[in-house]
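Apart from one protein chain that is not included, each protein chain of the complex appears where it belongs.
Moving on, here comes chain A:
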Amino acid sequence: MDTDTPLLDVVNLHTHFFTKAGTVKAVDGIDFSVKPGETLGIVGESGSGKSITAMSILGLIPSPPGKIVDGGIYFKGENLLDKKEKQLRQIRGKEIGMVFQDPMTSLNPVFTVEKQMVETIRAHENFSKKQARDRSLELLNLVGIPDPKKRLTSYPHEFSGGMRQRIMIAIALACNPSLLIADEPTTALDVTIQAQILDLFRRMQRELDMGIIMITHDLGVVSEVCDRVMVMYAGKPAEFSETKNLFDHGKHPYTLGLMNSIPKITPEKHKLEAIDGVPPDLHGLPKGCSFAPRCKHVMESCLNIDPELKEVDNNHHVRCLLYEDSKEAVST
């Protein structure tokens, strides 16, 4: 596959949840693509739709109440939404690996690491038990578990958090996936372990030429590993840009708010800024821009018009009326 063809192309994805209290538009129109060897960051606070996006790609949205109501998810050119459950199962864990947030709860506590690795490999490859076991050893070695032979028969509770996340990564990588989705893979780990795990991701990506979707709320993680970033707010993209550009020329008030809420290491003391208000209730979003109630630069038109994602610079998109031609915005 040539490197310009996207590995994954998500087009106008809408994932909604139909609950008794009303429809929750958890993901409401997002587009992005991931190329082989590229890392895309998806950033946002809880409830912004990051994880739902990931689960939508894998076809793991609990239904009911969830449903992908519109859009397309093209993986290697084929729309995953057209695939049957059996075909999706062959993609999950093989073509697309997934690492979850909390390694303490993401591994099954009553099965050995060996069983959990071997079953993944044997679900997708025509391996004997012995071959699958050898492959598991190889993977544990790859992700840096010391003494893998001995540890293979251990249970998850016998490992530390960082080691468990390595095992999760080993399982995700078991069948050499071309895409790895990591949903907050370092959030539950302490800082030194975080750095090690991020290192591991970079190393694996180099060795396997995978595309990675890194879902996080931590801009520090983004700056370290991501090539491009999508900032999400209330199920929609707020800003989409190359990582360096976002840190240098971030435009959306929400992005700027996120950046200002990172503590700075400077000699003079200053108060840590916070974004006012609380994350929106997806049951009843305001009519205009969903960020308007919390925005410092809110204008009258923001309360009525939900802005479109507009390209403001080369490969830099922002969904904010501040950067739209105001006349055009009013007329729409």
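Going forward, a residue touches a chain if its C-beta (ideal position, glycine included) is under 8 Å from a C-beta of that chain, and two chains touch if they have at least 3 such contacts; residues count from 1.
Here is the rule we use: contacts and distances are computed from a predicted model.
Candidate names were "RsbT antagonist protein RsbS", "NADH dehydrogenase", "ABC transporter permease" or "Electron transfer flavoprotein subunit alpha", and the UniProt protein name of the unshown chain is "ABC transporter permease". Of the listed residues A:Lys50, A:Arg92 or A:Arg166, the one in contact with the hidden chain in the full complex is A:Arg92. Residue A:Asp102 is the one among A:Asp102, A:Asp209, A:Asp227 or A:Glu308 that touches the chain missing from this view. Where chain A meets the omitted chain, the residues involved are 58, 60, 89-94, 98, 100, 102, 105-111, 119-120, 123-124, 155, 157, 168, 171.
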